[in-house]
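Left out: one protein chain. Kept in place: all the others.
So, subunit A:
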């Protein structure tokens, strides 16, 4: 805790009033934009890849995922996508859900679903990539 020797009788709220923001939201804002910028080339690559796999047999998809470059790029794309999706939905909730508890529940459920989907997708890719 910060020193209170100067004016120990003041409340914490009183001390921070007028000092501006908590100065930590900027990192979150920037991280979201960084991931978004990263997704521009990754999703273009992914779109080209799935266009080429549109009529693929199972063996074609396996061969494609056996290539390390494809597996690694797809893993990065997946993690970035689920992060971006969960954060994007969070911004929508923060704009339209006004009840504190409902908003917290929506954000928590979305993050949980994103983690489950990301883990399942990553596991599927790794299983194929490391498989025979």
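Definition applied: a contact is a pair of C-beta atoms (placed from the backbone, for glycine too) under 8 Å apart; a residue touches a chain by one contact, two chains touch by 3 or more; residues count from 1.
Criterion: contacts and distances are computed from a predicted model.
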Complex member absent from the view - protein name from UniProt, among "hydrogenase (acceptor)", "Succinate dehydrogenase cytochrome b556 subunit", "FAD/NAD(P)-binding oxidoreductase" or "ABC transporter permease": "Succinate dehydrogenase cytochrome b556 subunit"
Which residue of A:76, A:89 or A:107 touches the chain not shown here: A:89
Contact set of subunit A toward the excluded chain (per top definition): 33, 36-37, 39-40, 43-44, 47, 51-52, 54, 56-59, 61-62, 65, 81-82, 85, 88-89, 92, 117, 120-121, 123-125, 127-128
